[in-house]
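This is the structure, below, for whatever I ask next.
What follows is part of the complex, with its chains left where they were.
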Amino acid sequence: MRILFLGDIVGRPGRDAVAKHLPDLRRELKTDAVIANGENAAAGFGITEKICNELYAVGVDIITGGNHSWDQREALAFIQDQPKLLRPHNYPQGTPGRGVANYEIGRGRKLLVINVMGRLFMDPLDDPFASVEAVLSSVRLGATTNAILLDFHAEATSEKMAMGHFVDGKVSLCVGTHTHVPTADTMILPGGTAYQTDAGMCGDYDSVIGMDKGVPVQRFRRKLPTDRLSVASGEGTLCGLFVETDDSSGHAISAQPIRRGGKLQATPPLD
Amino acid sequence: MRILFLGDIVGRPGRDAVAKHLPDLRRELKTDAVIANGENAAAGFGITEKICNELYAVGVDIITGGNHSWDQREALAFIQDQPKLLRPHNYPQGTPGRGVANYEIGRGRKLLVINVMGRLFMDPLDDPFASVEAVLSSVRLGATTNAILLDFHAEATSEKMAMGHFVDGKVSLCVGTHTHVPTADTMILPGGTAYQTDAGMCGDYDSVIGMDKGVPVQRFRRKLPTDRLSVASGEGTLCGLFVETDDSSGHAISAQPIRRGGKLQATPPLD
Amino acid sequence: MRILFLGDIVGRPGRDAVAKHLPDLRRELKTDAVIANGENAAAGFGITEKICNELYAVGVDIITGGNHSWDQREALAFIQDQPKLLRPHNYPQGTPGRGVANYEIGRGRKLLVINVMGRLFMDPLDDPFASVEAVLSSVRLGATTNAILLDFHAEATSEKMAMGHFVDGKVSLCVGTHTHVPTADTMILPGGTAYQTDAGMCGDYDSVIGMDKGVPVQRFRRKLPTDRLSVASGEGTLCGLFVETDDSSGHAISAQPIRRGGKLQATPPLD
């Protein structure tokens, strides 16, 4: 299976970068499925139903979330009718929406997408390790599903690498989101799971994590109230990674970072 | 000036990777100066005088530190006699050692190295922004010194990007350390400062931030006391970035990530 | 039912204060049950089986714990045979020991003791609110049990007051531990639950939370490694609160702070 994952889409520059580059990438990479983290798609904070539809229209199949999933309050309602929009699975019981999606690819193939959130330096949700373990206990990679993607939305590199090893061999791809900076550690772990600590944001990198840089710099230097954060307005970079998996084992065959447009150096075309 | 910076050296695999690849890299890149973060060089925790000398012997010119600088208590004493070993400048007044070093390159050229530590999700030292500002107030890039390198040892991408913009145009290179994962956002900021959120560790990447993965995974899953952390024992990757600067302006001309050996994909040779 | 609760017993001064004052207090207050938090009983860090027995011998009936429960590794083993020694109930599934105890008082009366840990500014265990809710779902105050005591081991006053209101009417007494300082807000909440944000430690108050003050002051001022923390050696104060409950409703009739010995002002004798 040919899977493209895109990191946190931040505001208009992020959405524009996806709209501009994703259609070409789908053809170039012959993707079977495109998953993107959308927690910052709406002006940096949350996501609206309109933006979900906009993202589906340009080629995103499944949208994941994170700590910003609910910044747009309407998401608490419309997520109920959006089986392709996930939020972290380890929110408390009773939270609207779901953290796991089954996606049917052509020719009877299936992809399971899981979204969980870390706890180190973050608001404590339920244990992400136990949460993932519970999901995995009822599926078997290469048997009940052909591939499994885990979007681990977390801050600390230690928690993310620990999760990678925890699921090594049991999922096809464990990819981090949330820090808004791509890491250069794309690899296949010993058990066959593709791993990258963070996919990086789709957004303007001449910024502070996608936001106009004036206000954040001021917040760090002075400890006084500031204006609101607003999304930076330069050209965005599409950031993510592409993984090819073996449909019978579910393990990764190859994993490559993908970057297009904006301030970051583009990755070379895959052949 | 041709500057190579190497991220946190973690234990023996990190030291071995530096010893194996640095001599070749010095020739290949015709480096004028090599700076490396050594806070985890001694079995993952701190640094000894013996290891400092070992690193100098294989081609490191200046060693920076971080929150682990003092894990080997002897560092509190020997750092006084080690002008080339830095610790974060924003430790409280009275802390042994120094956070700034002037390094004389051939032909009368000078490089200033600054080491400060972030505060977001870390033990609060003095304000790193004010600390850097104070250092920069008495130097002028391209006049009193030909190049300035800032090692910002910090956790959060937001604080690191904010620092990058804060010093943009005033230092030659602002590079992050501490997360032990290289970021793929090497760029030259609008004001002429080369920037990368994290240089990545020199260490074994089949690990949890350089440490054998069994114990950290257990710590996240169960919340019970575990065995001590020990350094992973596989082949390490040398990780860092190479920046060429203009000696008269002090601004960056080019910036390239460097990776050699171990589990991460090597960067292509520079021509 | 007449219940005496004692806060975190810290080292020898704490144990001595309990040994000295508890026998008299049991008589004076005609207690039916004495519960004490023992997470710091062994030199400030954890608890041993020997100390458990020492505490039972001077009149403690049930011992609760917290984040320091496992500092003495032997507790991981002996807690299995100690039905009267609790650890926070919201440790991950599979943790040794238990977080709930049924205690049989004379004349067929029953007291349920629950121990959970907060998450704000602490290592994230499972959700304490959900954990308490699960326990309470299978009991009914005044029917299946005559009284329920909840030791909420937590840092933040906001989380503790929120827990108080969350269980108001459903437990007899919700008392906080962990900060090692008694609060002066003993009250009966509108639904009938006695509440005090923190019981305060049994320990030497001429200290920093029970530890000799030199090292902690140094840690705050300088950010360097220090000697180990050691328990302060002055006379300890027994600190806790006494609650009388109605056996048929399980609600609190009265609640009074109790302090004896050491540096804090003693509370007046109850009549």
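Labels A, B and C are assigned to the chains in the order they are written; within every chain, residues are numbered from 1.
By definition in this document, contacts are C-beta pairs under 8 Å (C-beta built on N, C-alpha and C of every residue); 3 or more make two chains touch, one makes a residue touch a chain.
Remember, it's a predicted structure, so these values are computed and weren't measured experimentally.
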item: Overall number of sequence copies in the complex as this file defines it, 3 displayed; value: 4
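As a working rule, only the chains that are shown with their structure count from here on.
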item: Fitted rotation between subunit A and its twin subunit B in degrees, CA, nearest 5; value: 180
item: Centroid spacing, where centroids are CA-atom means, of subunit B and subunit C in whole angstrom; value: 46
item: Between subunit B and subunit A, distance of the C-alpha-averaged centres to the nearest whole Å; value: 29
item: Subunit A residues counted as touching two or more neighbouring chains; value: 127, 130
item: Subunit A - residues contacting subunit B, complex; value: 121, 127, 129-130, 155-159, 161-163, 165-166, 179-187, 189-190, 197-198, 200, 205-209, 213, 216-217, 219-221, 257, 259, 263-265
item: Complex contacts: residues of subunit B adjacent to subunit C; value: 70-71, 73, 76, 91-92, 94-95, 123, 125, 221-225
item: Residues of subunit A touching subunit C in the complex; value: 92-93, 119, 124, 126-127, 130
